[in-house]
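One chain of protein is taken out of this complex; the other chains stay put.
Every chain is named by a letter (A and B) in the order it is written, and numbering of its residues begins at 1.
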Amino acid sequence: MRVPGQRGAVLALIAIVGVALLVASSGTGAQHKRGGTLILLSAGDVDYVDPGQAYYSFSFQVLKPVHRALYTIPADVLTAVPDVAAGAPKVSGDGKTITVKIRRGIRFSPPVNREVVAADVKYAIERAFSVSLANSYAVAYFGVIAGSPATPPKTPKPISGIKTPDKYTIVFKLKEPSGAFVDALVMPITAPVPKEYAAKYDDKTTTEYGFHQVATGPYMLANDSSGNVKGVGYTPGKLIKLVRNPNWSAKTDFRPAYLDGVEVREGFTDSSVASRTILNGGADQNADFGPPPAIIKQVTTTPSLRDNMYGWPLGTTYVGLNTQKAPFDNLNVRRAATFALDRNAMRLAYGGPITGPIATHFIGPDFAGKGFEAGGGLEFNPFPSPNFSGSVAKAKAELKKAGFANGVYTGPAVTAVVSNPPITVNQGKVLAASLAKIGMKVNLKAVTTDAMYTKFCGTPKNQPELCPSVGWLPDFHDPVTLLYVTFSGKFIPESGNVNWPQLNDPKINAAMEKAKRIKNAQARYTAWGKIDRMITLTAGAIPLQWTNTLNLVSDRVVVAKMKDVQGQLDLAFTSLK
Amino acid sequence: MALLELRDLEVAFRTREGIVRAVNDVSLSLDRGRTLGLVGESGSGKTVTALTILGLTRSEQTEIAGEVLLDGVDLVTLPESELRDLRGRRVGMVFQDPLSSLHPMYRIGWQIAEAVRAHERVSKKAARARAVELIRGVGIPSPEARVDAYPHELSGGMRQRVMIAMALALDPDVLIADEPTSALDVTVQAQILELLARLQSETGMALLVVSHDLGVIAEHADEVVVMYAGRVVEQGTRDEVIGAAIHPYTLGLLESIPHVDGPRMAQLTPIPGSPPSAVDLPPGCAFHPRCTYARPSCAELVPALLRVGPDHRVACPVLAPTSPLTPDKPRR
Partner (left out) sequence: MRRLAWSALLIVLVIFLTFLVFYELPSADPAQLRAGRLATPALVAEIREKFGLDRPFYEQFWIYMKSVVTEFDLGYSYYKNVPVREEIFARLPASISVAVGAFVLWLAIALPVGILTALRPRSRTDRAVTGMTLFFLSAPTYWLGLVMLFLFARDIGRFPLVGGAGTYVPLSENPKAWFESLILPWIVLAFGFAGLYARMIGENLREVMALDYVRTARAKGLSERRVVVRHGLRAALTPVVTLAALDLGFLLGGTILVETVFNIPGVGRYAVEAIQNADLPAIQGTVLFGAIFIIFAVLVADILYAVLDPRVRY
């Protein structure tokens, strides 16, 4: 998933242990009260309110209690559980047929009102493949479905590999076995969409279903009697208003849904103003921005405010080295750069220890105990230096091996394109200072985050030698989403590339293709652990941090058990004092 | 008692460059039905004198001494509010450049009516009717139409007629005309002067004409006062000053009068040199650097204004040195 603006990398890898049994609503006890409207503050807007289009952690947070997917990862449990599905998916012996039963009694919100059936899930996935929706991950995660279109059709077209033998059963035929496909069923494009109602909106050049959507969760975007949401429950750039879905039945759901509603107030572009508003009780949580350093310092040094902030390890940030271009096409030069980089200073520029531990490889500490230890474990640190401050001596030794006499780089200057918020610009300066110690001059070029991705780091022919402001957060609980698209040589398109090192190592590619197909979770994680190690040793990317996402909450939010996959409040489990 | 009498009027301005003594020891008097001409080059203090009569030079930076008596009432010490009541009502004023002296954004009828309404409680309609009559009275054709014209829509002569109409709106006892014709064509100049003469004969008002052109004064004034560098250098009846001028400066002015009956440029004899700066006056007689009769002693003492005829006074120790008559008063 795309990393939101200034926030830094955010990711959550939550290991799946089969599919856990549904845990019934735990909303008992005196600590949760019903009622109240929770207020979120955001700097920008969600990308989309259509569950088939949204692909942004902020949008996921807001839409999660509105659109129930086949499976979900609820707060507290941290493993996928059936949501619209009635139970665990049945995978055939050859791994190519997956059957999911649909829960009965779930109903769409007004004006549709009818019960959800398997065909609604089928249509939801089909529509995601159309240009009308232009969903970005449909092909990557669901392209394995037999009959899914290679070239996106203008408007939704049926996919032959999705069958609905009866009202409550949906069957997916896959082109090849895929361990990750089952995990991907938590993505919101599996949230049911009623075709008879939505088709008229989807058949336009760009779908307007988002503005007329119907909900399956405990909440819905406020709408008028015709179902129109725009200007009622959603005013772009201004307000999102969730109200209770009158057709939601607690019997069909495990969510306690304490709140009466949620309001997202947008446009709080100044993070210190917004942070103070939350600390003063004018709102309840930050949504798409992190608290600025001054606020972090204030909160951590003021005892009475400690409970108003929490962190959640969520992602890996790294410096991408362009392995297809001199000088970083040389392994020893890459290793030299990795040794030389003062990663402690990089973290200080990012905000210090509270922003998360320094990463020595890619799969983060949340996977401890899941089998990744096979790769060398969390402690795997092939490029050690005292206090992570870099080792010029070791770097020079590598440069000598690369053929530079005296271990000092004498080649032409390199370019680093950073995104232009001060934090990432400062990191770029730290990088430049570190590499200067081994004689490498770095020209910094700061551009907007979007331009950094779309014009430079994501377009191989324009790619500079260094991309220091990149990071990745996986979409669901499988390492394929963390390591595959970002390091597989199979995934280097001319534009929109996310394999920033342009790593194309046949051994790693093969290992990934193999690991993807392993059905046994433990074995699969072990395989990915080894791949993590292989990738780290290529030095194609210098891991920086397993970053924490820091969030602020107001005093009235019930703090316990509120984290969801993105480290945000799971709104359906949150209550107010 | 004269209608208007100035006694030892002094006006000084405090400026950044120092104190400018613009008017020194000016005394004159004017009666009903009479015309007094105040002559001098620019910077001679004649306009300041005229403006000071109505207190229009009053400001924090101005020091005014002496007396301005209107029917025996001293206007120099009169409070602003009472002085304001006299302006326009007892004393009217006409200025040099009618284009810049009329407000460019108001219709002329409105501007005349405003003068009426400043002193009389009359309806707007009545004031407007008065304006039409006044415009008619100064000889502007089709006054009903012209009353709604803006100043820039009229010719220079017409504008000055409007100014005169405005100044006469309340039938003042005194009309002060500051260079009433110098911004106008020669032919129009004569018309305006004739108009003033006619209006004076109709109303019996006293007329104070300020001009740099002794020719204008020579034809119309009963009495003449000649000023140079803030001081009176010669004053008397028209016959005394025009007919028997003594002061070299007056003589110079007289020679520079253009004669209508000859090739004008050829006969003009301007006074050589230029008027002195008010901040930095020459010592003694301020005119001595330009004076062909000057002697060394002229640079030492400011010459006294000495009586040389019944009403004739001259401030020149060279050309009127042996006068048996005593000075009016000691000079500072």
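The rule is simple: a residue touches a chain if its C-beta (ideal position, glycine included) is under 8 Å from a C-beta of that chain, and two chains touch if they have at least 3 such contacts.
This structure is a prediction, so every number in the text was calculated from the model and none was measured.
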| item | value |
| --- | --- |
| Sole residue of A:D45, A:D183 or A:E398 that reaches the chain not shown, by the stated touch rule | A:D45 |
| Options B:M166, B:M205 or B:L253, residue touching the unrepresented chain | B:M166 |
| Touching the absent chain when the full complex is considered, from B:R14, B:H103 or B:R295 | B:H103 |
| Identified contact with the non-displayed chain, of A:K195, A:K230 or A:K530 | A:K230 |
| Residue ranges of chain B at the interface with the undisplayed chain | 51, 54, 56, 80, 84-89, 92-93, 95, 97, 100-106, 114-115, 118-119, 150, 152, 163, 166-167 |
| Absent-chain interface as seen on chain A, which is shown | 1-2, 41, 44-45, 47, 55, 131, 134-137, 139-141, 150-152, 154, 205-208, 211, 230-231, 235-238, 265, 267-270, 272-274, 276-277, 280-282, 447-448, 450-451, 453-455, 458, 485, 493-496, 498 |
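Here is the rule we go by: only the chains that are shown with their structure count from here on.
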| item | value |
| --- | --- |
| Rounded Å distance, chain A centre to chain B centre (Cα mean) | 91 |
